[in-house]
Structures are given as structure tokens and as C-alpha cells.
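Missing here is one protein chain; the remaining ones are kept as they sit in the complex.
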Amino acid sequence: MASTAIPRLTSPLPIRGATHTIHVTINDVPFEFAVEDRTLLVHFLRDALGMTGTHIGCDTTHCGACTVLLDDRPVKSCTVLAVQVDGRKVRTVEGLEVGGKLNPVQEGFAAEHGLQCGYCTPGMMMTSVALLAKNPNPSEDEIRHAISGNLCRCTGYMNIVKAIQHAAKASGGGK
Amino acid sequence: MTIHGGIGQSLARKEDARFIRGKGNYVDDIQLPGMLYIDFTRSPYAHAKITAIHPENALKVPGVLAVITGKDLDAAKLAWMPTLMSDTQMVLPIDTVKFQGQEVVAIVAENRYAAADGAAAMEIDYDPLPVVIDPFKALQPDSPLVRPDKPKKSNHIWHWEVGDKAGTDALLAKSDVVVHQDFYIPRLNVSSIETCGCVASFDAMGRLTMYMTTQAPHAIRTVFALVSGLPEQSIRVISPDIGGGFGGKVPVYPGYVVAIVAALKTGHPVKWVETRMNNLMSSSFARDYHITADIGATKDGKLTGLKVKTIADHGYADAAANPSKFPAGLFHIITGSYPFEKAFVEVDGVYTNKPPGGIAYRCSFRVTEAAYTIERLVDEVAHKIGMDPAELRLKNFIPPEAFPYHSALGWTYDSGNYAGALNLAMKMVDYPGLRREQAEKRKQGEFMGIGISSFTEIVGAGPSAQFDILGLKMFESCEIRIHPTGKVMARFGTKSQGQGHETTYAQILATELGLPAESISIEEGDTDTAPYGLGTYASRSTPTAGAAAVIAARKIRDKAQKIAAHLLEVSPEDLEWKDYKFQVKGVPEKSKTMADVAFAAYTNPAPGTEAGLEAVDYYDPPNMTFPFGSYICVVDIDKGTGQVHIRRFVAVDDCGTIINPMVVEGQIHGGLTMGLAPAMYEQITYDAGGNIHGSSFLDYLVPTAVEAPHWETGKTTTPSPHHPIGAKGVGESPTVGAPAAIVNAIVDALSPLGVTSIDIPVYPWKVWQILHDKGVA
Partner (left out) sequence: MTEVIPPEFEYHAPGTVDEAIGLLQSTPGDAKVLAGGQSLLPLMKLRLAGPKTLVDITRIPKLSYVTESADCLCLGATTRINDLNDSELIRTRYPLLADAGVHIADPLVRNMGTVGGNVCHGDPGNDLPACMLASGAKYVVRGPKGNRTIAAQDFYKDSYVTALDPSEILTEVQVPKAQPGDGGAYLKMHRKVGDFAIAAVAVQLRLDSHGTVTQAGIALTNVGPTAILAPQAAAYLVKKKPTDADLLAVGKLAAEAAQPSADMRGPVDFKRGIVQTLTQRAVKQAWERAGGKR
């Protein structure tokens, strides 16, 4: 099922020098868009497409608030160029709920109070989705390592771990 | 009978629905038509004269529209602005920069890429000046002046003291045991994952809407009105979703003011969002306290007196958002959980060439510094006299029957049961078992430590007699309106940045109004609609806004009782509020619900009453509330590397009546992690030239899920006698209490080597150095 993102025609991104047309599938919807060489993927998503669920939290590729799935792998979209995703698949937080049904990770976060201010949450959830796709039965230690590229200031990580365990159990895994 | 979503239930959070879908509305998510962006060129020098600004290359960058300098602002008398502590700070410098990273010139551009290019192309010539970094040196008569603009030609800002100096000196002089310790609590930055920012937008009639990361929208609106001359009703501050505040989003930053100026000048909305480095280098810091303390005791472990002197490094302006009468915040809670007969505290604020601020890190107005000091001192007394630290605490705690307790430094603690919390923590951790294990390990040359912190907190600012910020009294507000269909809209003067007010306030109202929480919507943050309040920080919301909610709800119940009486054709005195209904006394089946009353308020009002069903309360708290707790930390030290492994950490907290146990526990987890951080990971330092270390996440070490331990929590419940539902605040307790527990554990582990102190953050190299010097590593 498609997401509800609509490509904007007027973009606050610079397009005067746009030399690359990229074709990228975002949340199962194909897009064709002109970008500049240096346009960061995170700005492309947020400013050009208005998909502001992916957040920016640092300058040095540490915080992971910008995490999206690139061909199903979690990456920091602030350190990926939009041109690098030409021909590839991106999933953002907006693409987790499909057909009105929340992803088990989203349900886990809500059920276990795995978020407070919500700012790190999209990135944290994308990493969690990828983790459970690869390891449906992660231990607490494996979970903590898997999310070690995502910083949270509010929760102290305890309930994030519980949220992921909740999602694992709901998906049939779960230790 | 319970009401769905009432007080005490772990209700799932209402706000989560948008956040888990990525549909939060944070400042940087806001896009307005024609919006411009600003970025700043910042000073590489800690102290320098600006000799020339060359904007030509910046203005040539495609997309750059304008440049704003301090001189431009000065023409409109906006180059300087007041701080929340009635000091002054620059918006942009006219001719001198005061700290490395200070905003110097603003670039206004069509998009953020052009703004960044413009800021990079800006050329500025500087003449470096002598730098003042060490506050002790700053107090020397020959020190360079940080603020030559001040009439008092000195780097000394203020002196503040409380207590009985002579009496304390005398008591310490005759005490059997006196322990002296010096503590430096390094500078920190709370670095919420969302940095600060705003979108400033004027409409065609000259009305300003300011979307802004602010924890105190109304106070900020008033400050803007006073500073800019814009009429206050022409200013609307909207604090949308905020990605963490912790105090860092209380001050007014230059970016906000410059965005407003740029919006006014260009006629376009203007967005400013700081980068992480900007945030670490220039937004409000916390701590930077140099403390020297003496604690006295009898030889059998009864604490006698406490004397503390602190040098407070405030950077180049005192911009801490403290209550105005307390430039050192609530530091004088430092007598903590113990009944000191005499105590004396003095604090001196000092200017240095660093960014301004002071209390932005979940610190309850300097309570982190106070609790760290007292809990470290108490442990060292225990070690010195050879008494178990738990036993010493239990021997000294203010007993429950002593409350309300008047401390030697002027506070009246509302309620406490310190032994209850410590005993529970000791039980959860099997304290005697741990001490036995430690004795065994010590025989084998292993370093295991147990640290306790039994803190008393002070939150809920604050009673009007003592508390104000820039003259604004620190009341809090709640306005409730019940619609005909029994649905509720309640607005508050506070502003959640993750604390869950949309849920917890609804729970309070659910219980007080007898309507399910799903029927109650909570709004905060829009100054056009929310009643005036002082905002959310220093764990004040539950003590103040929570109380206002209760009182406002009870005002509605009073009116509702009249309406119910009218509907039941009895007199109001014949009714009682029971099981969430207005029941005829003795005839419970004759009753009306609040929903019945709500409908009637609009369709069948009682004679002599107005239509509608609403109330507002501005709550002036009669006192602060005093949450407390006991934390126990167990560490094992790797002798080969100096690494400290936290094996267990048990936190028992008491915040009185708990509205939502799940939310409270989440606050504890988060706060503990922000207590771990300064104990072992985070610090911002400056070298003698004023160059910052810790300006990005490369070196500012925010803990990940791997560094954060598996926190264990427990609770006791000692209600506040003066709060309408007995609730106290809780969000900052764990940040206040945790560092001492961790450091006490580390020092305890190393104490067989004669160690009595260690500087925070406790990096492995510090532990290794001790082990190496003592021939162990």
C-alpha cells in the first residue's frame, strides 16, 4: 500500500544547480526528482518531500535521529547524498504504518512507553524494524548494541529495549 | 469504582499516536510560504575586537539576500537584550566578541544551503584580546575584564549567602571530625536531540507569530514585548512539539531575536535552527561550579555543621533562568536529608569568556550540585570514622515526625520518609550480601564498590513570596471548559517537552471530573489560547499545574453540583460527590453524572447560574514540594584498564502521589541516564586560550544504550501535605541523585588504596592513574 507522501513542486531546496534526476522508491511509491549533487538525503526527504518524520539532531553522524531504511538497511540519512539513492528503495517512519495497520515496532513503542519527546523515535524505530527483520529474537544485549547508533536523551533506553522486546514477541519471536 | 484513565493508572500516552507515525510538529518541520533561513558566522576567538566585517563575498552567494550585524541591530537598540537573571547579553556583538562560537553576523538566505554558503563566505577580521577562562584568575585584580560595559569594573557578578556563618564556624571548630573536600562540577550542555530554533512570521497587520522551542512561552512573550516594544497582544508564541528541553530551551537566544528582526525587515517568515555544534558552543550550559565544603560530625557519626563556598562560573553573562531572589538557584537545599544544626552557604558568581547560562541540564536550579556535594561529603564522613555509609545515613536522617521540617538554610520541607526509601533500596540490592561480597573481593585484590545517595529534592517553583522570574510570579494555570457532550478541553500555562502532560493532566482531570481520560483533551504552548503560566522546567509542572488542574476542576464541581441539584430537584447541600456522580445523600440511585450536568449547563442551566461549564485557576503554591529517594550503585573496576562497570543500580524514588506509574518510571530512567552522563562521560572544557573541547558529539560523550545500565526502580509514597492530591515533582530527582551514588561507589571501590575523592567525569584514565600510582595497574 502506498504512503501518503506527495512530492512538492516548490521546494525550499536549491534547485538552480540541479544536475541529477533521481528515481527512488520511497515507502513503496516511486518518485522522480531533480536534486543537486550535494543535497543530503535527509534534506531531500524533509524539505523537498515534506516528510518531516525523519529528524536531524547532530552534525557529526552520531545521533541517528535521521535513520531511514535504504534497501532495508538502517542508515543515517544525514550522511547519505540524495544522488546515492538513485534506483534504490527508501523507507521512512511514514512508511511503517501500512493500510491503517501499525507496524509491531510502532505498537511496541506505544505500549511500553518507549518514547517521551518523540524526537529520536522515528530513527530508533527504523533501526528496530531492521533489527527484528534480521534477528527476530534478540537478547537485551543484542538490542542495546543494535540501537547504539541512536541517541536518546529522554528515556534512558530501558523502555526502548522493552518496546523492541514487545514487538519481537508480537511478531512471533521474543526472548 | 475507578474512572477510566484516572490518577494512578499506567494509561498509554495520548501524544504517542502522532509521534510513532512521524507526525510530530517540531519547529524545523514548520514550512511557511516564502520562508527564509538564517545562519550565523561565529567567532573563532574567545575574546576579540571585531575590526572589520567584509560581507561582499557572502552577499554574492546565490540565494543570500541580506546580512545583519551587531551595528545594524544597535541602530534599533536591539544589539543587547536582558537575560532572565536581569543581566544583559548581546544579541549580536557591536565590536567585541566574548566567547568562542559566539554569533557575530547573521546571513539571511532563501534556503539553508545558501545560508550555510553565505556564512562560510563571510570574512571577518578580529584583533584577539586577553582571554579569561579560570574564574579564580578572573577574580584577581589584574585580570582582564570580561564586561567593561558594567559599572562595577570587575569580573565578580554577585555574592549570595544564607545561614549562620559564625555559628557554623564555631560548631565545626568543636566537632570531633571535620571532613574537607573540594569539588569541581564541570560544565555540561544538556543537548536535547532537537536543537533550539524558531520560525518568526509577521502577518499583514504586523502581528508576530513566533514558533519557538521554548519551555516557557508566556514569559518569553512578555520579554519579547518589553524588549521589542511590540504590543504584547500582537505577539503570539507557539511552542509546538519540543524534542526535549531539560532547561536548555528556557533562555532567550540571539537566534530568536535575529529571526524576528529578519522577518520584520524582509516581510517574509524566517527560520532559524541551530546546528549541534552551535548548540554545544553557545546555548545555555549547566554546572561549572567550584565548590569547597566542610562537614562536621561527632566521633560516633552524628552530623553537626556544614559550610560551603562556591565560585560559580557564569560565562560572559548571567543568563541562568533562576528565580530572581536566588542567583545560586536552590543550592541551599544542600543540607539535604540531614538535620544540620548549623549551616552556611556562600556563592560568588564570576564572569569568564565562555557562553552564558547556568542551569540548563535537568538540575532543578542547582540542586544537582547541592545533592552531589552533600552525598559525597556524607560518604567521606562514614569512611573517615569507619562507619558503614548506610548506617551513618540512617543514624542521621530527618525522621518522619519532624516534618514539616525547617532546615538551617531556610527551607520548610513538606514531608519525607528517608529511612523508608533507603531501607527499601538496601533490601532490593541485598546490601548486607553486597558488603560481604565486597569483603571477599578485597581479600582477592579486586575492586568492587557500593555507593549510596539519599537525596532530598526541592521542586514546584514557587510560592509568590519567594519566587519570581524577572518579576513574574511563579504561579501556574489551568483553564477547563466542558462542552455540552461531556468532552473537555483544558489548557495550561506549562509546556511539555516529553513529560506526557497530554496524558497525565487528563488523568488528573478524569479523577476530579469523573469523565474518562479519552474525553479530555489537553493543550499547551499557544500563548493566544493558553492561560498565563511560567512554563515547564525544574520539575514544577505536577506541583503547580497539577494543583491548578485540581482546583479548577473542583471549581467546576462546585458549579456542577448546583446544576445537578437543579436537575434532581433537590438543594445542592443534599448532594454528595461520590463514585464520580452527584448523588442524593442516602438515596444513591438518584444521581447525575458530570456528563449529564455538562449537557444541562447549555440546555437547562440552573436558575441564578450562568450557562456554560468552565473554570480557570491560577495556583500560587503554598510551598515547594520535596521529593526524595535513595539510590544504590554497585561497581566493579577493571584493574588493567581503569574501566568502571556498573553492575547494578537500584533507584528508590518518592514523589508522593503518582499520577501515571509508567510515565514516572520513564522519567526516572531518563533522569538516571542524565545522572550517569556527568558522572562518567560528559564535560565541556576550555583551554587557556578559550578554545572549547566538547563542541560536537565526537567529544561530547552522550551515553548510548550500551553505556546506560539496566536501571532498577522502586518506590515509596509519602504524599505532600499541601498539594491538593499529594503529588510532588519527579523528573529531575534521578539526575540530582545519581551522580553521587556512582561516584561514591567508585571511591568506595578504591578506598582501600586510601582514595577519598576523584574528579568527575570519572574517565578510565583517572582510575587507571590512581591504580598505577598505587602500584596496582
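Which chain is which? They are A and B, in the order written, and residues in each are numbered from 1.
What we mean here is this: a contact is a pair of C-beta atoms (placed from the backbone, for glycine too) under 8 Å apart; a residue touches a chain by one contact, two chains touch by 3 or more.
All of these numbers come straight from a predicted model, not from anything done at the bench.
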Displayed partners of the chain not shown (whole complex): A, B
Selected residue (touches chain absent from view) among A:67, A:92, A:121 or A:155: A:67
Contacting the left-out chain in the complete assembly, out of B:13, B:98 or B:112: B:112
Hidden partner chain, touching residue among B:22, B:101, B:163 or B:420: B:101
Interface with the undisplayed chain - residues on chain A: 17, 19-20, 36-38, 40, 56, 59-62, 64, 67, 70, 73-76, 78-81, 83-84, 86, 127, 145-146, 148-150
Chain B residues that touch the omitted chain in the full complex: 39, 41-42, 44, 101, 112-113, 116-117, 119-120, 275, 277, 640-643, 681, 693, 698-699, 701, 703-704, 706-707, 763-765, 768-769, 772, 777
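Convention: only the chains that are shown with their structure count from here on.
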Where chain A and chain B are represented by their mean Cα positions, the distance between them in whole Å: 30
Residues of chain B that touch chain A when the two form their complex: 12-13, 15-24, 26, 28-29, 31, 35, 62-63, 110-114, 190-195, 241-244, 246, 275-277, 497-500, 662-663, 665-674, 696-698, 702, 704-706, 708, 710-711
Chain B-facing residues of chain A, complex: 12-14, 16, 36, 38-39, 43, 46-47, 50-60, 62-63, 65, 92-94, 96-97, 102, 106, 109-111, 113, 115-122, 125, 140, 143-145, 147-161
